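Accompanying notes for the structure given below.
One protein chain is absent from this view; the other protein chains keep their places.
So, chain A:
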Amino acid sequence: MVGIEEYAVYVPTPRLERAAITAALGAGRARGARPVASYDEDTTTMAVAAARQALAGAGPVESLWFATTRPAYLEKSNASTVAVAAGLPPETAAYDVGGALRGGAGALRAGLAAGAALVVSSDVRFGLPGSADELGGADAAAAFRLGPDPVAELVGSASITSEFLDRWREPGDARTRTWEERFGVEEYVPLVQRAVDDVLGRCELKREQLDHVVLSLAHPRALGVVRSTFDAAQLGAPDDLGYAGAADLGLRLAAALDRARPGQLVLAVCAADGADAFVFRVTERHRGSRGSEVGAGQPVSYADFLTWRGLLPREPARRPDVKPPVPPASRRTAAWKFAFVAGRCTSCGYRNLPPRRVCLRCSAQDSCEPVSMVDVPARVATFTDDWLSESVQLPAKVVAVDFEGGGRFEFEMTDAVGREVAIGDRVQPTFRLASIAGNGVRNYVWKVRPQEGDS
């Protein structure tokens, strides 16, 4: 029996009011707010946040499958970054399922087939200003740890592949193009119908037996038609979140699992260039909600959002260009740089951040043993606002952080725009981007953010 042993979602903190878009562009009307990846997040960093939660307390997995339509790098694997930053050992096989929306469903299917696997999907959704993807998108990541002791076992699945152009994007482009709306409706509705019929047939189930139905479609009008073929109770309350691309299926499946009770059946359908349908049965291991609901977040202005996405470049400070990290140095310190592993001195016990050959407290040589700092409680020792920082978002909040049991490092504090910081505030480490250099190298670093739950 294979299925979902643990799951987690990550929704970035910034929220963009949709009305801010229509007001700025002077066209249309919109309500609600959508989550957007912060200036220092990309699909890889969001994937790490979800993966870390889904892995918490569990043993290793054999493989990692990472799906996104906005990969941070091409050629170079992003799954490997996710694996290392999530703290997985080098023996983990890590693969990118990149490019297509359908990769979210594909990664899940691959992970279920593989057995002990971590499936992560993450996406950043935007387009040209005023586009449907901008208004109706959501940036998020979801992670599923799959294995033999599931909270939701896989009952069956079905897939259909179909070749047609409903939406497409050239690599690196901001804009996603789409064909006429009615064309998509006519293609997608029968595809979903057939996939659902197939999976229910294989599982010998009837539609009425399904307790929860998850529908993930990039096509809003087709989604509306498909929704109308299920009972409102099966679908749950409609949400205002937006479509999260390759992460959408995972995000919605996690929300359904949060609502589900042991013994209930969950149908999850993703329609993109075909359709994939999965049926899960919730087991007695399910301990209830993982709290996958989306919080209120913090507001971001439309101008900042556009700048973050590279659509409103601003005049930079009169400072030298950002220097990229060099690959050999990053390779040497990979555990520190990507997994936030410090060196604990076995002579005096002090944690050296970063690890050093000679302990900064007691000068013992080669005495450091690796120790992960990700879950060590930490507090602000002192702080400042830096208007001259290389950070995209000014002023950069810089905090000196003391870790419980020893260790200090200075970080950029993120997810704290407009927030008053005080000495003693609790913070938690988070994997982010420091900068993207002119040569395209992404400088991934660990920063800190306000402790979850603290206001």
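Methods note: a residue touches a chain if its C-beta (ideal position, glycine included) is under 8 Å from a C-beta of that chain, and two chains touch if they have at least 3 such contacts; residues count from 1.
Rule of thumb we're sticking to: contacts and distances are computed from a predicted model.
Q: Match the chain absent from this complex view to the correct UniProt protein name in "FAD-binding protein", "Acetyl-CoA C-acetyltransferase", "3-hydroxybutyryl-CoA dehydrogenase" or "ABC transporter permease".
A: "Acetyl-CoA C-acetyltransferase"
Q: For the chain that's not shown, point to the residue among A:Ala132, A:Ala174 or A:Ala400 touching it.
A: The missing chain is touched by A:Ala400.
Q: Write down which of A:Ser77, A:Ser159 or A:Thr333 is the residue touching the left-out chain.
A: A:Thr333
Q: List the chain A residues touching the unshown chain?
A: Here the touching residues of chain A are 317-320, 323-326, 329-330, 332-333, 336-337, 352-354, 360-361, 381-391, 395-396, 398, 400, 402-403, 406-412, 423, 434-435, 443, 445-446.
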